[in-house]
Each structure stands twice: as structure tokens, then as C-alpha cells.
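Selected chains from the complex are presented in situ; the others are not included.
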Amino acid sequence: MHASIGARQLEPVGWIFAALNLIFLVSAMGLGIFLVVESVPILRLEGVDFWLGDDWWVGESFGALPMICGSLMVTGLATLLVLPVALSGALFTSEYLSPPFRRRVKGIMELLAGVPGIIYGLLGVSFLTVGVKDALNLLDGNTLFTAGLLLAIMILPMILTLSEDALHSVSSEFREAAESLGLTKLQTALRVVLPQSVPGIVGAVLLGIGRAMGETIAVMLVVGSLDRVPGFNLFASGQTIPSKLGREAAEALGSGLHWNALMALGFTLFLVVAILTFSGHLFIKRNSQ
Amino acid sequence: MIQFKNFVAAFGGRKVIRALTFNLPANSITAIIGASGSGKTTLLRALCRMNDRVKNFRVEGNVLIDGMDIYRPDTDVYALRRNVGLVFQKPCVFPKSIFDNAVFGVKEKMHRKEYPDLVEKVLREVFLWEEVKDRLGEKATTLSQGQQQRLTLARTLAVGPQVLLMDEPTSSLDPKSTAAIEKLVQSLKSRHTILWVTHQHDQAHSIADKVLIIENGQIAPFETPVARPEQSSSFTRVLQNVQEYPE
Amino acid sequence: MAEKMVRVLIGCITFLIVALLFSILGVMLLKGLPAMHAGFLFEESRDFGRAGGVYYQSIGTLILMGVAVLWSLPVALGSVLFQTEYLDTGKLKTFLTQLTYILNATPTILFGLVGYLLFGVYLDTGVSWVTGSLILAVMILPTLQVSIREAVEALPEKYREAGMALGLSRPTQIWRIILPQSFYGIVTGVFLGLARAAGETAAIMFTATTFSGIQFPQSFSDPVPTLQTHILVLAQEASNPESIAQAWGAGLVLLGLVFLLTLTAWAFRARVVMESEL
Amino acid sequence: DTGPRIQIVGSTTVLPVVSRSAQKFMESSSSRILVNAGGSGVGIHSVAGGRADIGMASRGISPDENKRFEKSYLIVHSVGLDAVACVVSSEIFQAGVRRLTARQIAGIYLGEIRNWKEVGGPNRKIVVVDKERHRGTRHVFMQYIFGNASQRTPGTLLVTGSNNEEQAKIAQSDSAIGMLSFNWMNDDVKAVSILDQGKEILPTWEAVRQGSYPIVRKLNFITAGQPKGEIKAFIDFVKGPEGQKIVAESGYIPIGNPKSKRLN
């Protein structure tokens, strides 16, 4: 009864916080509602075929499957590439490095998290595509793989620094307790520190994945932008939802079926992310039990 | 057998332990008493190198356990700590189930099937089994302070160290549990070397083979035959020294 | 010994990460330095990037990023504190958390387009830096929120309890315990948010920026030139090497600005964290 | 700078011309000209919505837009021309592919021809680079090759947007084909001549100047209704000699009397 903290217990400051929270809620919901409303016409016209269709040709048909596949593959690849690397880095920085070195590495990461997406895009065009092409002996370097790799590099500093924060914020009491039982540093890190920082790490990873999912310019410049269901071939060009939006949205602005279709793409991304975060949440829940 | 040779422990410039030279025989119980802030905890932590993490902590002199200097650079600290179990003054249980806490330090070598038996054994030893046997899966953080204190003791016992360092292990226990723990420790004497920090002088004298008093970072040893403190005139003297209540 | 091997392995990985990221900086320097003539930082851009510098673009970028963080930080802090300190764990809290992540993954161009339709078409506020900073603020909100929430939630419960037991009211607890103790994370969030804002081109191109014609905004309804759009336009349509070099130079300046802000915030953080002795 | 303010928004292709012209124009005028990128679509949309005075577009107004913005009386003012060439990677050019027939190009884009050796080049797969569908460049190119501005091209491997992007992709590849404005050709990206019904169309400035080059598109200003005052003055300025000089310097082709201009 008393334990539930209801609105009646809010003091003035609490109301301010609630109002600020409302701003956030309204902007996020507003964006979502806008997307839903704008995508109604195309969804009404195409129904599920919008998501299952593999042909996107303005004026004829709008099938989002190539973009959905592309987005999932690129993001999945980026996550796969970045996770082990970022987590090892975070673990090493938090558990093994001495404070001055830790500060230095963190500093570099924080600086690099600040490299703008457009710069990654330019670097990707200038170096990564050629590098991938030569290294893998491909016909061309503008592939889903390149995009995934670029995204992995891009989100690495952010994931690393945030997961490191999560690891580091575990009270050292626990580390001491574990080490006094004779656990090695690594065992302590894996059995005590890591489990306790799982929520923080999942948060960091979700933030990174989200960033990767939504990245427009950098992906657009290296992914090849070909609307084609890529199958399971990562080494071919493809298209992601944001890059599709980046290429066409400004042209189609405002109204018309093309615009609706693009907004439906945005809405689709919303859904995908919702599913992802929901599973992430479940993961935390299961893990905390 | 633990030997201190001219041992000094300091935080930065402040020497907490100064020039300690001293032997603790194997299979004995030694009690340490001393004012709050006199360096008892520091001494215990130094014995299993828990202060390695503390930045400005440094030691001088030697500490030998079974003839091996534990501060030699090539010491395997993990093996050392498995051999020298420390029960903290401020119990710190992991935010896991009671069961998991009890077996936390057990080496992977042991088979998981043996865990339940081990848990029951150690929890019984620390007199906690009856209280928690129905809620082994609950989080250990929901236990009361005294229960947590016994759980951390059980956790250490499960590792099976040779040397047991206990930092006021009965400070938050009721007399019944305290007596049980005291009895347990006395029964452990045959297998372990035990160092016991306490503030209760009668407790120290009733269980220990030897009582040390830390003062100004140095030790004034009192060999106490297993005798009730009331019967020992030397102890009365000690008490008078220490218990100089401010009136 | 497995322990050692793992340690060496993840140490190497960390080293490689640092090296990789350093090489990115190196490349930026190599590419951008040719544009760095004496006046690059303090001159106006001329002749479609063939001459001059990026002075006003830098100022515009700073204005947009700074103001966006100013809008966003209170909202992020307030909503996170509301969620962690005032709301019970429950459906609403879960929902709000998830919303944060969804908002975070929204492609920035959507913010730009929706912002264009909302501010430009429906509200008809015209192209202005205020609009742009508002859109950027919403865009970096999730980044700030996640980092701040993590910092706040990582705070051990015992500190809250100790504060409670002293009779500190909730605002006082927030002000004296939670904010100081999570200050580090909040600053991290601001870095990441700033970075995000700095990287965004698509979101502000239709609502806040101008390529040329305005130097310094005279009013709230003026657009600003920014480095981001400058780079984008030059990189897209400049056919002569001077202009392309200027695009890289502008990239280097952008990077420099982000770094400068980060370093300032760092010094600030170092001082405050020392005081609160985290 | 209290004079009137002119807002110009739209295509990045036209932007270099406008940016330079505005700079020049403002030297002798009290008006302030704000130029911003955004793409042809945003340009047209903004003009129709009254949020900009001039829209820049590298294409015409689409029928759909015409219908939507009927009430705005959109008027198109051409200020220059852009010539589009069929280009190949320099390696291919060096290997002897100097000319292609329209049919061969069509075959390549349709995916029927997949290897350079089928058109007299080296034994290498073709990297077919296409442009975003709405790009003016693609409209005129496809119109010429297929007679259909929005031809589907199943042979495509990459899609690019801006001139620089396309230039970079073709330059990085050693077996690419694409379409590109004249001004972006360099050592790595070479234009081939097109054989059409026995006639060889050389991709040269000379040919464009003489009006014999067929693949050209217009760079347009869009206004809502007839422009007046300073806006008209600016459009006239760009169409006038000084403006046309800037058009030429920006790598496009002046309109009007082509013979009076010297191209690069």
C-alpha cells in the first residue's frame, strides 16, 4: 500500500521531473504516431506484401524485404564483430589497467566516440571499400560486409566506454570478497563483476546496435545501395532501411505513395528495434534472477 | 606456522603496523585485540595480500607462511588466498542465491553434484542451516547481518583454507550463535591455524591459545594458558591497561 | 597458463583497438592537413570551397551542438531521475526504457524529415538554428538518457539508504548523493550526445542550415552554416581538388571541435569528481 | 545587410553555381541570398510551400509534383546544361574499350552482358554502377539509351547518388561502367564515345558546344509564379553573362549562345 510511490507523493521537484519525462514521452510517441499515420496508406494498399515483397520500384511496387534483410544483416554483423572486441577491451581496461592507463584509454575512447558519422563515411569510401575488395578479392568493395565492418568500428568506442563504466561501477567490495576466496582476477571478473554489470552492458550494446541500425550516411556510402534480397551473401551489395531513406526521402518529401512507403520503412525499423529491445529486456530479466 | 619479521605496513606515510616480529605456531588459535583503528584489520589483510589493490599501501620486512615469504614477487597470490581464508569484518555477500554464495569459492574441480552436501555441511557448521534451509534459492542479500556474517564464514570454510583469518566474526551475532561459532573454531584448531580478531576480551581469552594486543602498531604478546580470564591475574592486568574507561 | 593467455589476448585486443582508432586520427590528419592554410580556421568559405576557410561553419556547428545539449540535458536528466527515483519498477518504467532505445535507433534522416514537416510545414517557423537544435536535442536524447540512467542505477543502494536515514528529502538526495556520485557517467553521456549531434547532417539539413549567405545568426529565425553540411555538399559536388581538400579540412576541424569540447568537459569532470571523491 | 532576403534551396548539383553566383551578386546588391542544399525534391516542395523563393532542381517537375502543386504555378527557369557521358574505369579504357554501342550499354545495364570481353575488353566481370532513380543524370542517360527515363536495370551492382560518389566508385574499381557529368572525368574515370546507328558520338566539350551531343539535362530554377524584384534580378543575373561564366567555371554548359563562351 504505502510502498507504491504514486503521484500524490510528488514534491515540486518531482513534478518538474515528471514534466521533463513527459516531454521525452511526447517527442518519442509523437514520432512513432507520425510514422504510423504516414504509413497507413501504403500498408492499406499493400498489406503484408509491403514487408514480404522484394521489389521496390517507385510507381510500381513497394517491397521492403531487401531493406529489412539488409538492415538485419549489417547490424547483426556489426554486433558480432564488435561484441567480443569491445567486451575484451572493456574488461581489460576496467580490471587490468592501472588507473592512469585506464583514464587514458577511456579518454581515447571518448574522443573517438566523437568522430562524426560523416567522417566515418568518407573514410569508408576512401579506404575501407578498397581494402575489403583487395583483401577478399571481390568484384567490388561496396558490400553489406563493408557496411557492417564500418559500423562495428563506428560503434566500438561507445560500447566499449559504456560497458567499461558498467564494469567499473561494480563495488570493489565484491572484488575483494571474491579474491579473498582465492579466485583469480579473471575468475573474479567473469563470475562477480560481469554478472553484476550485465544490465549496464546490455544497455550499452543496445545503444550501440541502435546507433548502427539507424546510421544513415556512413552506411549509405559503402553498402552499395542495391535493393535486392541479399540471401545469405554478405559480400554483395545491398541496402539498409536508413540508407534507403537517405537516398530517397528528400526527393519524395511530404506526400504521395512513395513518401508513405518510406515512412512505412521507418515504422518498420521502429518495430524491429522494439522487438530487439524487448528481447534485450527479457535477457536482463532472466539474467537478474 | 606464520612468521612476521620486522613487518611494517603503511598507508602512504602513515605506518599502521610498525616493526612486528612474531611467530604464530600451526594448529593454534591466536586472538588479536586492540582499540578501534589500531591496525588489526590491516594486519589480517596483509596476511593474504588483500591490500595489493590499495594504491598507497606498502609493506616492509617479511611475512613467512610455512617458510615461504608471501610478499615475494613470484608468489602465486591466488593459491595463497585459497590457503589463507579471510572472513571480513563487514560481511559482503554476492547478490546471488544463498546456495551460490556458499559454494562460490569452491574450485571448479569439485563436481556439481557434491555441492548440495557441501552447502549443508558448511551451513550447519556455522549454525545457519536451520534458518535458511528452506530458502537456499533466495538472494543472500535479504539475509540479516548476522546471517550474512555466518554465510561469509561458511563460504570461506567451503574453500578449505589452512589458515583462517577471522575479523570479528561474531560481532553481529547473538550469544547463542557466538558460542556455536566459538565451539566450531575450537574444533577447527586441529586442522587449521587460526587468527581471530575480537573486541571482547573474555572471548579472546576463553578460546585462544594466545592473545595479542595491538597498540600503536606494535604487539604486546601475552601467552595465556587455556584458562578463564577471571582466573588469570596477568589478564586482569591487561584488562586494566586496555579498558581504561574514560570517566 | 590460461589466465595469463587471456590477459595477454585481451590486452592485445585493447591495444589493437587503440591503434586502430589512432590510425583513424592519423588518416584524418593526413587528409585534412593540406587544407590547413593560415586562414582556414578564421576565414569565410569562398568560391564553393575553393578558397577561404570554415570560420562561420565552425561557429554554427558549435552553436547547434551546444544548444542541442542545453535543451537535451535537462530533459534527459529529469526523465531519468523521474524514472529511477520516483517510479516503481513496473510496466511504465519498462516501457519508457524501451522507448529510449527505439528513439535511439531511429535513422537521423527521419528526425530531419519529420522536423521539416512539423516545424517547416505545419508550424512554418522557417529554417533556423533554434529549430535545428531542437531536432538535434530530441535526437541525442536517448544517448544521454542511457548513459545517465546507467550511471544512476549503478549507484549502490546503500548510499541512498544512508541518505534517507538522515532525513534528506528526495530532491536533496538527488542533489547531494545521486548527482555527485553519477557525475562521471553524466559527463560521458554528454560526450556521446555531443558526438552524435556533431555527426548529424541529415537531421538538420532541411531545417537549420544554410550552405552560404549567412555568416553569424542575427536572430532566432536565422539558419547557420555548419561544418557537417559543408562537408557533405563539398564531398558530393565539388569536382576540383581544392574543394575536396577543404571537405577533409572541414572534417578535421569538426573532429577538432568535438575533441576540444570533450577535453573541456574532461577537465571539468576531473575537478568535480575529485571534489565528490568518487 | 538590411535588404531583402532570398532563400534558395534544392539540388546539390546546381548548388555550386548558385553559391558562386550569389557571392558575386551580393557584391553589387543589398539583398542577402541564403543557399542551402537538400535535393531537388526539397527544393520544389519548399518553393511550392512558400518556404523558399527559388528552388534548385537538376531535373524537371514530375507529373506527380505538377499535380500536387498545381495551385502554386511552378515555373521552371533553365540556367545551364549538364552533359552526361558513359564512363568506364581507366583500366578498361586503357585495355581498349574506347567506344560502345547504345545496344551494348543497354545490354550491360540489363544484365545480358556481364564480362568486358564481350564488348572487346579484358576478361573481367563488369561492375555496373547505376544512379539513384530520381537523379536527373539517370533520367537523361536512360532516356537516351533505352528511350525510357525510368528503365529498370537488373544488371546493376551498385547504386550511387552524387557525382563525386559515382566518380569515386568507378575510380576505385578497375572494371566499372557508369554515367557521369563531364566535369568529373579524370585520369581514373574515362568517357567512352557512343556508337549510335553508325554515328560516333564523341564525349567532348566541342561536341556539346556545337549542340550535337545528345545526352544533356537542364539545371533549373523553380519559382512559384513569375519572379519579381530581387528574385528576378538574381535569376537574370545567373542567366546573364556573368552568371553563365560561373556556370561554365562550375563545369556545366551555359545556355543561350554557346559559341560566345570558352569552355575549359
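In order of appearance the chains are A, B, C and D, and numbering begins at 1 in each one.
Assume contacts are C-beta pairs under 8 Å (C-beta built on N, C-alpha and C of every residue); 3 or more make two chains touch, one makes a residue touch a chain.
Note that this is a predicted model, so its numbers are computed, not measured.
> Note that one copy per chain kind is shown in place, then state the copy numbers for the whole complex.
Here the full set of protein chains amounts to A x1, B x2, C x1, D x1.
Note that in this section only the chains that are shown with their structure count from here on.
> Counting C-beta pairs in contact, which comes out ahead: C-D or A-B?
Of A-B and C-D, it is C-D that has more C-beta pairs in contact.
> Quick one: report the Å distance separating chain B from chain D, using the average Cα coordinate of each chain.
Here the centre of chain D sits 83 Å away from the centre of chain B.
> Any chance you could list the residues of chain D touching two or more other chains?
38, 42, 161, 165
> Please list all residues of chain C that touch 2 or more other chains.
Residues 116, 121, 206, 232, 235.
> Strictly by the criterion at the top, what is the full list of touching chain pairs?
Listed in label order, the chain pairs in contact are A-B, A-C, A-D, C-D.
> Where on chain D does chain A make contact in their complex?
Against chain A, the touching part of chain D is residues 38-42, 45, 64, 68, 125, 127, 132-134, 150, 152, 156-161, 165, 168-169, 172-173, 175-176.
> Which residues of chain C touch chain D in the complex?
These residues of chain C touch chain D: 46-48, 116, 120-121, 124, 126-127, 205-206, 209-214, 223, 229, 232-233, 235-239, 244.
> Help me check something: in the complex, which residues belonging to chain D touch chain C?
Within the complex, chain D touches chain C at residues 7, 12-13, 15-16, 19-20, 22-23, 26, 32-38, 42, 46, 49, 51, 161-165, 183-184, 250-251.
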